[in-house]
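Apart from one protein chain that is not included, each protein chain of the complex appears where it belongs.
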Amino acid sequence: MKLSRSLILDMSAGPVFHVALLFSAFLLFRGHNAPGGGFIGGLVAGAALVLRYVAGGADEVHRTVRVAPELMLGLGLALAVLTGVAPWLVGDQFLESAKLSVDLPLLGTVKTTTALPFDIGVYFVVVGLVLAVLRTIGGEE
Amino acid sequence: MIVVLALAVGGLYAAGAFLLLQRSLTRIILGIALLGHGANLLLLLAGGASGRAPIVDGSDQAVSDPLPQALALTAIVITFGLTAFLLALAYRSWLLRHDDEVEDDVEDRRIARLGRGKS
Amino acid sequence: MIGLLLLYGGVALLGPALSRRLGARVLFLCLVPHIATLAYLVSAWPRVAGGRSIAESHEWVPALSLGVDLRLDAFGLLMAGIISGIGVAVFFYARWYFAGRSDLGLFAGVITVFAGSMVGVVMADNLLLLYVFWELTSVTSYLLIGIDHQKGAARAAALKALLITGMGGLVMLGGFVLVGRAAGTFSLSGILATPPSGATTTVGIGLVLVGAFTKSAQVPFHSWLPGAMAAPTPVSAYLHSATMVKAGVYLIARLAPVFATVVWFWRPVVLAAGVATMLVGGYRALRETDLKLLLAYGTVSQLGLMVVLVGAGYPDLTFAGAALILAHSLFKAVLFMVVGIVDHAAHTRDLRRLHGLGRRMPLVFAVSVVAVASMVGLPAALGFLAKEAAYEALLHSGNPVVTAAVVVGSALTFAYGARFLWGAFADKPVRKEDDVALEVAAPSPAIVLPSVVLSILTLVLGVAPALGGKLVTSAATAVGRTTELPKLVLWHGFTPALGLSGLAIAVGVALFLRRGSVDRLQSRLALPAGLTTPYEHALSLLNRVADRSTGVMQNGSLPIYVGVILLTVVLLPTWRLATDGRLPSRIEFADSPVQALVALVVVAAAIGCARARRRFVAVLLLGAVGFAVAVLFIMQGAPDLALTQLLVETLALVIFVLVLRHLPEQFPRRSSRLATGLRLGVAGGVGVFVTAFAIIAAGSRTHPSAGDGLVERALPDGGGRNVVNVILTDFRAFDTVGEITVLTVAALGIIGLLLARADGGEGEEPGK
Partner (left out) sequence: MNVLVPLPVVLPLLAAALSLAAYGRTTLQRAIGLVTMTATCAASATLLTLVIRDGPMSADLGGWGPSIGIVLVADLFAVVMLAVSSAMVLAVLVYAIGSPATGDSAALFHPVYLVLAAGVSASFLTGDLFNLFVAFEVMLSASYVLMTLGGRAEQVRSGMTYVVVSLLASTLFITAVALVYAATGTVNLAELAVRMPDLPPFVRDSLGLLLLVVFGIKAAIFPLFFWLPDSYPTAPTPVTAIFAGLLTKVGVYAIIRTQMLLFQSDGPSPLLLSIAGATMLVGVLGAIAQDDIKRILSFHIVSQIGYMILGLGLFTVAGLAASIFYIVHHIIVKTTLFLVGGIVEQATGTGALRRLSGVATRMPVTAVLFLVPALSLAGLPPFSGFVAKLGLVEAGLAEHRHVIIGVSLLVSLLTLFSMTKIWGGAFWGTADEAAFVNAAPNRSGAPALMIAPTAVLVAASLAVALAAGPLYGVAESAAESLIDAGAYVRLVTGP
């Protein structure tokens, strides 16, 4: 059985998808200070992908995100673990955090901690899981 | 401990346990999900009294215990991942056998018959 | 001494490696450690003669008092001499017996390990080490009996021997540990020097006796020995007459002088077992028509006699026992080798079919006569001296009943000895159906040589008692801790002992001459064929119990497994909670009516989900539970948690729907009322248990939450205002690493399951 599809969904999937993705990034970045973070951000992005799936099926998801889920999972995990390992280079403990201030082109100077790359890793893994689900369980008709 | 919440936890566990004792795999998965909800709620309750969200903003109002929240969050996500896997397993089983029931172990049944047959 | 043991081990490893190149000649290699042992014993003799000993120690597991503590005294030397001396003869014999076979690598290795273990048994001064060697002989015996494992009978016989002696070994281990603990040492010489007493010791020694009985085939554990005759003849000649079966006799001899008095039941039990074994063995030997089985029962009988002699704990009896051990090893090895030669030559061991062999192989006949003479105790053979010494000692310090039994046993021995010679070699009429043309090939001189040598030894020692006497006397001295011993003498004069010998022989002759009547009597008394022995009975009982219990416990049904787990969860802790659990005094019902209402929704939706008949309804109700729980989270002050819960719930719903769209709309309905009632009972129990435990646990808190400290340090140290997120990404980031690992793996699992071929994935079958 095919999930029902409406015209409105079809039309809004594109714009809504991009807004949701942006929102997920916003949640990811603000997570350290307000509700949000890598999980929640990743789950929102995942929900956006589901929307895309509802609109266009597994192929649509595949067209939207061309990265293989395995790779995305691997990268996310590697990023999180490497963030944990990095402190060893400066003689700190595994997973020890440091405060950072980064100059970004549009946003100016952003104060954050090394927890951010860690959270980004989390984000990727969550998105990777949703991708994997949609490609496999969602793939069969 | 708030009795109502403890009762809600108990209700979730009871319903989950009931579903877990079924043969239909879908029901078993539902049971695990319900048990998961119960466990997460219990974890949160373990922190003690309710309070303001644990976000540091300078006010003196008592905040709720953040540790169980973090633990519960971790547990929720883990349960989610594994439930997804279990659903995939159920789906695979459906593809192979077109049946939703959990079969008995074949070899075990053979030995059980042996045991009965000789007695 | 450890060097010798290592030499056995080394040769055992080398044997299999060289067997392909050497064929049956690999057995010559196995002679090396035996000859080395003999050389060592000869060199050690001056140091151990007259009751002294040599000791050496090496550490193994000091924490468990398990050390390689070796001690050689004259008794050990006598035993080790038998093991290596008979070893030389049997291995030489085996080389010709197995001539032409090239698959002897494993055999050579295992039998060498066996020989080394036997030497270890008689040299071990640590009870635990003794057990190590003891069990090694059991295992190697298993492998040796089963060397012709293509035959089912060999496999069954090997297993029987292993189980009976292995059982005895384990019982004995328990006994050793008890005795060792009571004595405060595991040193055999130490224990014998200052023997422990008391209940623990008594029980311990009782267990050790069981072990010794099984190994030395005493009634009621004797049945494995005749079965072990499925082994090739060299194995029988070596293990089942000269060495392994003497291990129990050896141990009893060692312990008897001390524990015969310390342990109240020692003498009655040991003597009863010995006498019974002697008589049962002799009686059965008269019935057998297979020469090898005849010898096997003869061995059983002789082992009984040995136990009677060494088990009483009197020095003069021990002395006679030591002489008998030596004599028996010499004559029984010869007789087994003779059976092998006969079997090879005539392709049968059935005494109903054999006839006229005495004429055709006179040398073999001659050595057999010498060996049988020794066995039945005719003058000029070593056995006569041993038997005379035995009667002397029995008349001096034995109990009249036992003495009478020994006379009867000796009469039986004479009868089956004569039957053996008659059966194997005599010219006699043969029943028509058995009269198949007997093709007898002449045995090669090499294969007869070892028997000849041993027979000559039997005669030499028999007519020159001084030669062996010194060894036997020293051995008995070492065991009995006394120097007042008789001597082996050829002629005592007309003593009562000689009278008993004569009586036994006379009765034996009568039994042999009236063998027809004896046969008829025995077949009338015989148990009906097909009756299961206790061993078979136990084995089938074991298999039945295993099948039944496993059928009940392991019934393969997931709901039952889950039910048992849940019941255990509820019952185990509840049992403790219920004994003196109390509800805390401070209990609040609800924070607010709204909270109570939401909680009600949660429970109602959960119950609805459990009752739903349609899959989609159930899933939607599950979602409702999730969302309501999220509301509770918010009310409790956990926005991150609530947000996560909402999102996770949504995604979970999507996945549920994606899977369920393929499945039928309704759940199958098949439960009985009883099953539903049971489920409700267990489920209700779980609910009550969790609720009660939660209230009680929370009510017993006295310490502050770890979370308080986290709130204080989140902003200054963690650099974030959202404490939960700081915990997740910093304080307890390691949890989060684990969590995303789980997600990754779950995703991989999903990919693996659903991208595998949907046709049943036969491609994974091993070997496809």
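Which chain is which? They are A, B and C, in the order written, and residues in each are numbered from 1.
Simple rule for what comes next: a contact is a pair of C-beta atoms (placed from the backbone, for glycine too) under 8 Å apart; a residue touches a chain by one contact, two chains touch by 3 or more.
Since we're looking at a predicted model, the values are computed, not measured.
Student: List the displayed chains that the omitted chain touches in the full complex.
Tutor: If we consider the entire complex, the absent chain touches A, B, C.
Student: Hey, which of C:Trp60, C:Phe365 or C:Trp422 is the one touching the hidden chain?
Tutor: The missing chain is touched by C:Trp60.
Student: Based on the whole complex, identify which of C:Leu159, C:Ala276, C:Ile634 or C:Val688 touches the chain you can't see.
Tutor: The missing chain is touched by C:Leu159.
Student: Based on the whole complex, identify which of C:Tyr142, C:Phe213 or C:Tyr314 touches the chain you can't see.
Tutor: Considering the complete complex, C:Tyr142 is the one touching the chain left out.
Student: Just name the one of C:Ala380, C:Leu459 or C:Val745 that touches the chain not displayed here.
Tutor: C:Val745
Student: Touching residues of chain C against the unshown chain: what are they?
Tutor: 59-66, 106, 128, 131-133, 135-136, 139, 142, 146, 149-150, 155, 158-159, 162-163, 166-167, 170-171, 173-174, 177-178, 181, 542-543, 545-547, 549-551, 553-556, 558, 561-562, 564-566, 568-569, 572-574, 576-577, 579-581, 690, 693-694, 696-698, 700-707, 709-710, 713, 730-735, 737-739, 741-742, 744-746, 748-749, 751-753, 756-757, 760-767
Student: Name every residue on chain B in touch with the hidden partner chain.
Tutor: Residues in contact with the chain left out: 1, 16, 20, 25, 28, 32, 35-36, 38-40, 42-43, 45-48, 67-68, 71, 74-75, 78-79, 81-82, 85-86, 89, 92-93, 96-97, 102-103, 105-108, 111, 114-115.
Student: In the full complex, which residues of chain A touch the absent chain?
Tutor: Against the left-out chain, chain A lists 68, 70-71, 73-75, 77-78, 81-82, 84-85, 88, 92-97.
Just so we're on the same page, only the chains that are shown with their structure count from here on.
Student: Need the CA-centroid distance for the pair chain A / chain B, whole Å please.
Tutor: 26
Student: Could you tell me the distance, in whole angstrom, between the mean C-alpha positions of chain A and chain C?
Tutor: Roughly 62 Å, centre to centre.
Student: Specify, in ascending order, the residues of chain B that touch 2 or more different other chains.
Tutor: 53, 55, 73, 77, 81, 84, 87-88, 91
Student: Can you pull out the residues of chain C that are in contact with at least two other chains?
Tutor: Each of 639-640, 644, 648, 651, 655, 659, 662, 721-722, 728, 736, 743, 746-747, 750, 753-754 in chain C touches at least two other chains.
Student: Please give the residue numbers of chain C that touch chain B in the complex, ascending.
Tutor: My answer: residues 544, 547-552, 554-559, 562-563, 566, 584, 587-591, 595-596, 599, 602-603, 606-607, 609-610, 615, 618-619, 622, 625-626, 629, 632-633, 635-641, 644-645, 648, 651-652, 655-656, 659-660, 662-664, 667-668, 670-671, 678-680, 682-684, 686-688, 690-691, 694-695, 697-699, 701, 705-708, 710-711, 714-715, 721-724, 727-728, 732, 735-736, 739, 742-743, 745-747, 749-750, 753-754, 756, 758, 760.
Student: Spell out the part of chain B that touches chain C in their complex, as residue ranges.
Tutor: Where chain B meets chain C, its residues are 1-24, 26-28, 30-31, 33-34, 37-38, 40-42, 44-48, 50-57, 63-74, 76-78, 80-85, 87-92, 94-96, 100-102, 104-109, 111-116, 118-119.
Student: Applying the document's contact rule, which stretches of chain C touch chain A when the two form their complex?
Tutor: Those in contact with chain A are residues 639-640, 643-644, 647-648, 650-651, 654-655, 657-659, 661-662, 718-722, 725-726, 728-730, 733-734, 736-737, 740-741, 743-744, 746-748, 750-751, 753-755.
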